[in-house]
Structure formats: structure tokens, C-alpha cells
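Just one protein chain is left out here, and the rest sit where they should.
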Amino acid sequence: MFEAEIDAGVLKECIEAITAVVDEGKLRISAEGLNLRAVDPSNVAMVTFQLQNDAFDDYRFSNEDGEGEGLEIGMDFQKLLGILGIGGREQVRLSIDEQAQKLYTRMGSLAYTVNLLEPSSLRKEPKVPELEFPVQVVMDIEDFRRTIRAAEKVGEHILLGVEGDEFYMEVEGEMDKLRLGLKKEQLIHLTPGTLHSLFTLDYIAAMSKGMSHAETVTLNLGKDYPLQIEFEVAGGKGKVSYLLAPRVE
Amino acid sequence: MFEAEIDAGVLKECIEAITAVVDEGKLRISAEGLNLRAVDPSNVAMVTFQLQNDAFDDYRFSNEDGEGEGLEIGMDFQKLLGILGIGGREQVRLSIDEQAQKLYTRMGSLAYTVNLLEPSSLRKEPKVPELEFPVQVVMDIEDFRRTIRAAEKVGEHILLGVEGDEFYMEVEGEMDKLRLGLKKEQLIHLTPGTLHSLFTLDYIAAMSKGMSHAETVTLNLGKDYPLQIEFEVAGGKGKVSYLLAPRVE
Partner (left out) sequence: MFEAEIDAGVLKECIEAITAVVDEGKLRISAEGLNLRAVDPSNVAMVTFQLQNDAFDDYRFSNEDGEGEGLEIGMDFQKLLGILGIGGREQVRLSIDEQAQKLYTRMGSLAYTVNLLEPSSLRKEPKVPELEFPVQVVMDIEDFRRTIRAAEKVGEHILLGVEGDEFYMEVEGEMDKLRLGLKKEQLIHLTPGTLHSLFTLDYIAAMSKGMSHAETVTLNLGKDYPLQIEFEVAGGKGKVSYLLAPRVE
């Protein structure tokens, strides 16, 4: 049994963080909250999402099968997002009918019902690879998002790296080059070092749209290594982590 | 002779209510005001429009032919709307040259002249069928418009009905279903009953854009029966009525 109530704006922020990488996925519901881990169709990007039960104004979960294993449902996040976009900032009441395999959503007098997806029809939940990131950068999210927007005007690939105590993002076009360089004192945190990795800009651009409500973003970096982007949702009661494979230079 | 002056915003609101159903039509001008009745090209939707002379800041009409019959002109409403969209909220002066078959429009220093359409080239003015609606619902226009916007994300047909003392709008997609249910106390007025009719959503969506300035909307309903939508324009000095044929379920 799952029933919960949450601010529509908070739920929208969470769903947007997920749809930056995948349109659908397996959502795991437990007494502690919601969890998701999914890869995009090209296997290049992964999203890990957690939302604590105290992000909800009301949260009730019990697993009839016992075991405390949690409930796994297949969700079409894009469909849900379309409907959340309509209302104002109001409360959304969610409940799941496991028998009928449906999610019920209620916003005031508006009721929205969507079929759950058969979990076996969805891509397998990816294993999170064991990664060690030699460098961590924590920065203001607006610096990050603005640079990505500008970078999209210039090229298709973006270099993220550190050089001494400077973090930089760099994109090259045929005729031009854009570079954001932030010194340690302009960042919230920086591990000094000398390394960089190259990424496909499209993925990072989609991710940067998925973090529109966060205040800071944490980038974990290596040398020709995946990029991990972490940020909070739901005023700190939820966590999102993106993982993006590097390009070979 | 017809000459009149009206607030540009009010005129725009009126023309938008008409173009929600038809691009062109026969406008009847009399000493009492303006009237129009027109069907859309597919013969599924009808608009009836009335605007009293006191919606105008100045209104002069006299029929040289005597008879007090009124003047009938063919109008391309889309063309007029394009021009009204440009200016700010100012006064528009309208006059008609019957000899030259032209409408003169003046907004400040800007003069816009458009040829009238030959009335015989336009679709015939429809007869308003004699209808009796067992159920009437009066509701806040924002509830109506928001639901229609959400419904467009879900499906193509919409069910409007009452069930006891609840009015509902319901749309089904392949995977999902959206339903707005409003109890009598959430409505301005409701005739209780048990009936519904199905409509093509596109038409209602266009109509809901045509009523953007109204505050309340009246829905007259039957069982597998046309829908009549009524609302006011020009601060109550004009009335619009849409009639929409039902779909066979």
C-alpha cells in the first residue's frame, strides 16, 4: 500500500531531474522513500534519484508481502510531467493500485490515472560502477548553467577539468572557443589537480535543465573518466546523481 | 451609415471569441448593436455573438434604405485580429463604406482598411436548432480552461457529464485517464442528473481560448446531445454562445 501527498512544484522538480536522462524507469517505493536508478537508451548517461519520505506532507507505505523489500513500479515520467505542468503550485495526492497496476494522482478536483509499465519491459536497472574521483568541484549552479547555455552556441563537445587551483569548462567551435575558468576562491570547494575529460554537450545540457531548482552542484571528475554530477532536490530532502561516460579525445 | 468607437482590447476579446470557431462570417449591424451567427467549415461547431451598442464609446447607425433591417457585411475576422494585436490598449474607430464595400479602422494615427467579403460567397447563416438542455452547469472559467489544457496532453475526445450532484470532464488516452469532478458546492450552479456526451477535444480547446477574458462559463448539456457554451464579453455588454455537435461513442 502506497499513498502520499506532496507539493506539486516539488514533485515536478523531482520528475524533471529524472526526465533529463530517461523518459521512463523503475521506481522503487519503500517505507524510507522513493528510489530510482536508470540509464538512458544509448547507455551513456545514468541517473540515480532518492527522495526521503519527509519530503512528503503525508507518506504511507506498507508491503503486504511482508519482507520490507519495497515495491517496484514501472513509470512513464514524461506523461506525469505533462500533467504536473498544468496546475499551479498545489498539493498532489499519489496512490498506487498494485492489483490494477495504476498510479492515481489527484490535484484538487483533478484526478489523473496512468497505467504502470510492466517492469520487465523496461531496461534493466544499471549497476553503479565503482568509481573513484580524484577531483571534486562544488559550484554555484547558475555559473554552471549559464556556461552550458553559452557552450551550446559554440560546439558539440565540452572539456571539464582542473589545472592547479582552477576549474575550467571549455568548448571549441570551428572558429571560436569558449572557456569558463573559476579559481578556488570563486568556488565553494575544489580539489586542486591537473586532469580533464571530454563529454558530449547535449547530455550535459539536458542535465543542466534537470537541476533548475538546485542552488549548488557538485562535479566529481577524473582523467578521461566519467563525470558525476550531484545536486539536491526538494529543499535537501532528495538527492540526484548523474553519471556520464567520457568521450575519447 | 455605421460609425463607432470602442476600446481596442474589448474589440480584440470579441473578435477572438468569434475566430475560435470561424475565420470569416456575416456580421449584422443594427441600431441595437452587432450580431453574428456562423458555422465552422466542418459543420460541427456554431458561434452566436451579440454585442450591445453600449459596449461602444460611440455608436451611430442608420439604414439609408429605411426599414430598420440592419446592415449585413462579410468580414474576414482573422485579418482584423492580426492588426488589433499590434497596438496597445487604445481606442479603435470603425466605419463602413457600403458603396466601396470597405471597413475603415482607425487606431490613433494608424488607419487600416479591409475589403468586405461578398456575403453571398460566405457559408449561409445557420439556423439555430431548437434544443432543450436538461442540465446546466455554471463554473469558474479558470477551472474549465485548465482542465481543457491538461486534457489536450492525454487524448482527443472529452466526455462532459453529470452524475448525481457532480459535474465531470473526462478524457482517456491509451495509457492514462484524466478526470475533473466538481461537486455542486464547487460550482456556481448545477442541475443534478445523470447523463453525458462525448466531444472532439480540438473544438473545445479552440473555444476555451476564445473565452480568455470571461470569468464564468455556462455549459448546457444533454445525453448524447450537443453542448452549448455561453459566456460574456465586453464586461457583460456582449454575449457569446458556442454550440458543438456530440460524437457518437
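The chains carry the letters A and B, assigned in the order they are written, with residues numbered from 1 in each.
The definition used in the following text is that a residue touches a chain if its C-beta (ideal position, glycine included) is under 8 Å from a C-beta of that chain, and two chains touch if they have at least 3 such contacts.
For clarity, every value in this text was computed on a predicted model and none was experimentally measured.
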Residue among B:1, B:31 or B:86 that touches the chain left out of view: B:86
Residue of B:71, B:114 or B:205 in touch with the missing chain, whole complex considered: B:114
Residue, one of A:60, A:124, A:149 or A:189, that touches the chain absent here: A:149
Option touching the unshown chain, where A:62, A:186 or A:212 are the choices: A:186
For chain A, residues in touch with the removed chain: 143, 146-147, 149-150, 153-154, 173, 175-182, 186
Touching residues on chain B - with respect to the absent chain: 76, 79, 82-83, 86-87, 109-115
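Keep this in mind: only the chains that are shown with their structure count from here on.
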Geometric centre distance via CA averages, chain B-chain A, whole Å: 45
